[in-house]
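Every protein chain except one is present and positioned as in the full complex.
Order of writing sets the labels: A and B. Residues in every chain begin at 1.
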Amino acid sequence: MRRWLFIQALRLPLVPSAAGASASPLARGMVLALAVAALLLAPFLVDALLGRAWVRVLDLVMLYTMLALGLNIVVGFAGLLDLGYIAFFAVGAYLYALCASPHFGLYLPFWLLLPAAAVLAGVFGVLLGAPTLKLRGDYLAIVTLGFGEIIRIFLNNLNAPINLTNGPQGITMVRPIEVAGVSMAQVHSIGPLSIPALYNYYYLFLALTLLVVFVSIRLQHSRVGRAWVAIREDELAASASGVNTRNLKLLAFALGASFGGIAGSLYASFQGFVSPESFGLMESIMVLCMVVLGGMGHVRGVVLGAVLLVALPEALRYIGPMQRSLFGQVMVEPSDLRLLLFGIALVLVMRWRPAGLWPSPVRRREFAAAPAAGGSASTGPEPRP
Amino acid sequence: MSTAGPLLTVQGISKAFGGVKALSGVSFEVPQGAVYGLIGPNGAGKTTLFNVVTGFIQPDSGGCMLDGTRLTGEPVHRVVQLGVARTFQNIRLFHQMSALENVMVGMHTRSRAGALGAVLRTRRVRDEEARLEAEAHALLERVSVAAWADHPAGSLPYGLQRRLEIARALASSPRLVALDEPAAGMNASETASLSELIVKLRDDGTTVLLIEHDVRLVMGLCDRVAVLDRGELIAEGTPAQVQRDPAVIEAYLGAPAEDARPASHAEGDTALGLPGVA
Partner (left out) sequence: MLGSIYALVALGYTMVYGILGLINFAHGEVVMIGAMVAISVVLAIGTGGLPAPIVLLAGVAVSIPACMLLGALLERVAYRPLRDAPRLTALITAIGMSIVLQNLAMIAWGRQYLSFPPLLPNEPHAFLGATVTGTQLLIVALTVSLMGALLLLINRTRLGRAMRATSQSPALAGLMGVDVNRIIMLTFMLGSALAAVAGIMIAGYYGQAHYYMGFMLGLKAFTAAVLGGIGNVSGAMLGGLALGVIESLGAGYIGALTGGFLGSHYQDVFAFAVLILVLVFRPSGLLGERVADRA
């Protein structure tokens, strides 16, 4: 038993569970080494096999993984359905854009802005969380939705009388991230290798994503993580167990939001511009889809969800030409299909796999254990030794 | 039983829900180290009183003290921290967590690791986790659920879920553990082993407050009993005293009815059994 907890905590999230808990350390080491190699080589492989556009997709996968893991803390761990999560992404993105662009002529360094974005988004998270502590699931969902829309409406309209956000046009010419004097937006060469900008961002995002994954997993298997799950399962019983539900919910809001803020500031520098339309309700729902479809509360499942939901719409682009070859014309624009398919996927997964495509082991164990327990329950009392 | 001073003092509790008086001026004292029963017909206000003691409901007037510390007015988790833990009438476990994790959540007030500690996993945090886990295992042993430590709580048989919930309440090392109808839905042998467990708790120094419909269980187990009827305390004393009390007999049986056997009879406590209790 005790081994189970520790292995869960130590196991690296991106390593396929094929290695299993019973595998030898050597086998696990090999799998780990392979995974590291695959992650490091990914942009080269993807570039060679699928083309440069897919390296960009890879970057976005990393970005959305961070975002989804942030939301997973709020929705997956603590069970607080947040439909306005993208607002925190927006806060991070706008903070970075305002402080590293010609808009105000400010060019603050990246190492300062990233933590600042995390903190500011965290503060917004608490601001949203504090008044909503007493609301139950569906009401909370609506209030957070309203909060997200309010943020977006303000971003859209705060160009007058003082031009704070430049309104619907957004902020352009956001400066790329520079790490130790090296700009991410330039091609660098190391020996014979030339590393394009998209690769630079990939490695930066990968590093931060791994950090976020690490933090998520550590949190999940801790006193704090247990208290969150307790709140999710039964808030009243959690408080009866001595859990300060108010503080822990606020902590979940703050931490989740700060992940969103970090992802947002990375996004601003990666895109080079920000505008309010990137932060609509549909974006919130898309991140929610990643969490829900992947497996609420299960870090690996959420990573899978992010990968699938970023990559699949890209793959949908091929449907346009496919239709042309099948019907001689494009019947349905692929971009129109994207959200439709999301919606259908949400409904289907909720119906048949409510715990997600890759649910956490506890939920799976529950299915496994149920028949056995049912059997012993029906045979009467349990005079166990 | 123990002759020490009162652990829990309930002082003049009144509570109304939209004009309906659920409790009016209820006072009693639970001695240190006792098993204290709270009985009464349906709708007598037992559960309301229980919720007031454990901080789930704030009374309109009156208050509770635990060994001189005021409980009333504190949020639920503070009440737990101060030493009162509870179970629920309709079991409320964290179904998707393992039995062990359920107990570890119950230790929340006795552990300190925060978010930062969780991420950094310092030596202190690791030691704390190991200690919690060992203690949780010991608690599961104590309530005989250890064999299920690894199973999701929701998959445990009913009787064991009840015991697991008691273990979770004990995990906060409470001075008073409040059990809300722990024998509800149990069969005879499950009830018997439950009462063994309660006796064991008392012998280990935990005071027990018990709401129970199974009057035989209460009378056999409790050191003292309080009887509520329509929100008022109508009797308080040892089981023997309470059983002889005419007000109690009337509350349970209404006007002396056809099968009202003399309750003062040594075995007569079956007359106090409610319909549906075997």
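The rule is short, and it goes like this: contacts are C-beta pairs under 8 Å (C-beta built on N, C-alpha and C of every residue); 3 or more make two chains touch, one makes a residue touch a chain.
Because the structure is predicted, anything quoted here is derived from the model rather than measured.
*Asks:* If I consider the whole complex, including the chain that's not displayed, which of A:A207, A:L236, A:L312 or A:L326 touches that chain?
*Replies:* A:L236
*Asks:* Could you tell me which of A:G79, A:G170 or A:G242 touches the chain that is not displayed?
*Replies:* Of these options, the touching residue for the absent chain is A:G79.
*Asks:* Going by the contact rule already stated, which one of B:N51, B:S144 or B:Q161 would touch the omitted chain in the full complex?
*Replies:* Touches the omitted chain: B:N51.
*Asks:* Residue-wise, where is subunit A in contact with the chain that is not depicted?
*Replies:* Subunit A touches the missing chain through residues 79, 81, 83, 131-132, 134-139, 141-143, 145-147, 149-150, 153-154, 156-157, 160-161, 235-236, 281-282, 285, 288, 292, 332, 336-337, 339-340, 342-347, 350-351, 354.
Here is the rule we use: only the chains that are shown with their structure count from here on.
*Asks:* Any idea how many Å lie between the Cα centroids of subunit A and subunit B?
*Replies:* Distance between chain centres: 43 Å.
*Asks:* In their complex, what parts of subunit B are in touch with subunit A?
*Replies:* Subunit B reaches subunit A through residues 54, 56, 75-77, 80-81, 85-86, 88, 92-98, 100-101, 104-106, 108-109, 111-115, 117-119, 121, 125, 128-129, 132-133, 137, 144-147, 149-152, 154-160, 168-169, 171-172, 187, 189-190, 193.
*Asks:* If we count contacts the way the header does, which residues on subunit A are in touch with subunit B in the complex?
*Replies:* Of all residues in subunit A, those touching subunit B are 1-2, 4-5, 214-215, 218-219, 222-227, 229-230, 233-234, 236-246, 251, 255, 362-363, 365-366, 369-370, 372-373, 376-377, 380-385.
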